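All protein chains of the complex are present and in place, except for one that has been dropped.
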Amino acid sequence: MSGLTSWRLALRLAGRDALRHRGRSVLVLVMIALPVLAVTAADVIIRTQDVSSVEGLDRRLGSADAQLEVPAGGAPVLQAFDPLDGNTSTGGADRVPTAQQLADALGGARLVEQREGDLLVRTEDGVTYAAGTEVDLRDPMTDGLFELASGRWPAVDDEAVVNQAMLDRGYAVGDRLDLVVDGAPSPVIVGVAESTASRGYPLAAGRLGSLGIEVSRAAWGMGPAYLAAGGPVSWETVQELNALGATVLSRAVLTDPPPDSEIPDEIRGWSGGTDDAMIAVIVLVVAMALLEVVLLAGPAFAVTARRQSRTLALMAASGGTPAQSRRVVVGGGVVLGVVAAVSGVLLGIAVGWLLVPVVQHWSSERFGPFDVPWPHLVGIMLFGLVSAVLAAVVPAWIASRQDVVAVLAGRRADRRPSLRSPLLGVGLLGAGIAGSAYGATSASSGEFTIAASAVVAVLGMILLVPVVVVALARLAGRLPLSPRYATRDAARHRTRTVPAVAAVAATVAGVVALGIGVTSDEAENRGTYQAMLPMGDGAVTAPGLTDEQWSRLQDTVAGKLPGADLTPIVGVPESSPIADPEARSYYVEAHLPGKRDGEPLLDGWGSSYGSSILAGDRLPSIVRGISLGDRDRADAALATGRAVIFTDHPVDAGEVVLRASWWTPGDGDELPPVTVPAAFVSYTGTDRVATMVLPHDVLRQLDVPTARVGLAVGGVGISAESERAVADAARSVTSDAGFYVERGYQMPDETMIAQLVLAGLGGVLMLGGTLTATFLALSDARPDLATLASVGASPRRRRSIAASYALVIGFVGATLGALVGFIPGIAVSYPLTRGYAEVRAHYLDIPWLMILGLVVALPLLTAAIVGLCARSRLPLVTRVD
Amino acid sequence: MSVRQALLALLEEGPRYGYQLRAQFEQRTGATWPLNVGQVYTTLTRLERDGLVEGAGDDGAGHVVYRITEAGSDEVATWFTTPVERAQPPRDELAIKLALAVTVPGVDVGTVIQQQRTATMSALQDYTRLKRRAADGQSREDLAWTLVLDSLVFGAEAEIRWLDHCEARLRRAQLERPEAAPATPAAVEREASR
């Protein structure tokens, strides 16, 4: 029989067999199609979400051929094909090209100027930031930047369009936009338009000058931008414009990019190259998924192999080659694999299409057009096919190795387990433990070593499952009938049992390992949590408020929290109030005498309370992270007029040099330094509240004013409701106000969700694997069930046997999996909770409840479900005369 | 009936006279084939004439004792090592009866078969009952008796198997040519119940 003919025959036989055993075929199809479907849908959604450069061109260019921007760094500039992927300026700030120069370089193209900036808008609640765009929206070149939903485009400078988010803030078409800043224009809203690039953030657009956006703020360093129309702009032209000092986004270059070698060397490394870590993770995930599918679908194929084993044995006895007999079983894998892969992909595309609007709703980005990544899908289909064939091949290989004599003699059992596999399994397990230990102690990238070792350990455990199952059967003598039968029968039919137990064990191992990682991480968060305030106290923060606004805020809060102690937090104003942008902002630097350029005293700056330089004659209560002894020392120092400087290393000195500087939008200067006596206090917190506390006298010496930067609230219990009320009240004064109440460490919802998802996933996979194996076991056990019927077993006995099967598989699998899962779980807690280099720490928290649930409760639940779902009719003996 | 060789085999054990030989034979074969004393003496005379036995005188009670000769021993040895020929099977009354019943019109062959089977079965039951009792004994003689019994048992069984086979053969012939073949009781009933 030629190769092709025998394959055709094998496929035909396989197809017929699949149709005959519909239940089993459907089970296998589901096992293989589900992962394919999930991966396809996820891929489709991600690709749709990911707006590639080409797809996003219209959003940035409208209908123009190119967009030019002049960065403040000046000529020449270097850029990647898409300037957003990377651009840099290598020249001075002086040579800013004019519009005419740019147009000439483009060969006389028409340019339309475009300005983008931040706007301050007064709203119902107060004041908020918004995005502003100034460009002539009636010019055909801008078609595609915005979508007009209602009304019309602005025709004159006194008009503007806004988006829905702005309307939500209290505006309507016909109102005037109140742009807060003195002297800012207030255009009339004539239409509603949505940006094609983003949604959810308030936005206004109008003609040049309608919104008061300033160009070329020296501080931010962005020059004017232009849209150009005048024919495609080639890469050579782009480089000419680069020489002039402008970056260019050219439609022609992006739709048909030149070879990568054209990218300037300085830029080359920036654009997203392949991320090694990402690839490693993907490979690992694919490997585990493949393993799971093989383990879950394997038992179904094993039963096929068993059914055909008699035929195969007869073939072998009459001279057929094992290859020919294997082909029939592999053919089953091919047939079902193809059907499952194709249907999984098609369904996945459909599910992805259905889910895109749902995911879009939760995302702030606008998704691109529905994108089906065909090359990926081919890969996914192959994955489904390969896993199906693998799931068929392994049992087929086992079936063809079996004892021909035993099968023909009708002995329904597998061979005695060999010693080779368990020894290999112990070896792999040992290697996994060693790898995990190595990964735990290694300085970096330990997670990947541990993940790889986990896979190795799981493989080793899988090889040990037969031994465990057989050992369990030996001990089953004392059990009642149903569990005793189930245990021994499971050991007799290892081809069917081992994959199911292994699937459950692999799942549980993964869940336990990840669970330990997550909870240990949580323990670290809990352990390293720094209370920002005394427990139960609160603080109101609001950037950029004037003193008068603070008074109003304080009164409002007092109204909401009667009886509370309200203490203003006073500090150096590091930013100007929103309402008074011309006011001075100050900053104070501290260093040891003579060590201006030495090691900073406190690495890092930035405060959550409006200022990192606090003022006062006593240590404000919001400063935490200081030992009690140090608190007293700091209080004493402030009382005697000394400055208190926070450091992250012990400093032994008595004086500090303070340098103050101030700036406004157009100006700035340094003030003369002052040396004052100081006390140095170690700050061990992770949140930066302040870098120093200065007595008022010292500040007067520095000629630096103070202002209210926050409001400390204490003295009463603050319920969640009051917290909300105070926060809302604060926001009524300014929309950026916030109210924080220290309630200790709160486990974030994501962790809870992560744990629930893990447990849920584990449960679903365990149920799936157990159901498969039990379903197959029951059909295998028909003769025994008939014997039981003849001996007088009640029909309900079938249920208890089904439940016992499920219990054996679930319990053995979960126990083994939990034991093996501890290894990578404990190991991964080391790198996860290591903390910073100086702070060698280790947190290990084992979620005993979840593990107990997985090992005890879940198998029992699964067994109960299986027992309830099993039919309670024993096959009665029908002997054909 | 190879009485000659049987007597020779008995004489191989030692010299005996006629009545002794008969008693021994019947004991060994469970009196399945009863022997006539006259038959014994006639056979002994012929054996003596052929030189296979010789007279051994009187035993003092008036019995003529015979002894086996060397030629006779050879004859016994040959008999034991030569398989029984089946060249000329004895006339089987049952086979003749059935053969005739099939061809003679008006005879219900099925009933003939059934009645014979029942009778043979009863006989088989009797043999088996005897075998049950004989199973307790341990001596070589008892073993010999069981072997003989078994030959009867297997013979009866073979007959019943043959009868089953005849019946099946007849039914098949009936299905192929319903008008020609004679009826069996079951066929009649089926016809009646339709």
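The letters A and B name the chains in turn, as written, and every chain counts its residues from 1.
Rule of thumb we're sticking to: a residue touches a chain if its C-beta (ideal position, glycine included) is under 8 Å from a C-beta of that chain, and two chains touch if they have at least 3 such contacts.
Heads up, the rule we're going with is that contacts and distances are computed from a predicted model.
**Q** Leaving aside the chains on screen, match the unshown one to its UniProt name from "NADH dehydrogenase", "4Fe-4S dicluster domain-containing protein", "ABC transporter domain-containing protein" or "Putative ABC transport system ATP-binding protein".
**A** According to UniProt, the chain not displayed is called "Putative ABC transport system ATP-binding protein".
**Q** Decide which residue listed in A:G594, A:G744 or A:G792 touches the omitted chain of the complex.
**A** A:G792
**Q** Can you say which of A:A323, A:L354 or A:L481 touches the chain missing from this structure?
**A** In the full complex, the listed residue that touches the missing chain is A:L481.
**Q** Quick one: say which of B:T78, B:T103 or B:T118 touches the chain that got left out.
**A** Considering the complete complex, B:T118 is the one touching the chain left out.
**Q** For subunit B, which residues touch the unseen chain?
**A** 114-115, 117-118, 120-122, 124-125, 127-128, 132, 135, 153-154, 156-157, 160-161, 164, 167-168, 185-186, 189-190, 193
**Q** If the hidden chain were put back, which residues of subunit A would touch it?
**A** Its contact residues with the unshown chain are 410-413, 480-481, 484-485, 488-489, 492, 783-784, 786-795, 797, 876-881.
Criterion: only the chains that are shown with their structure count from here on.
**Q** Using mean CA coordinates as chain centres, what's the subunit A-subunit B distance in Å?
**A** 96
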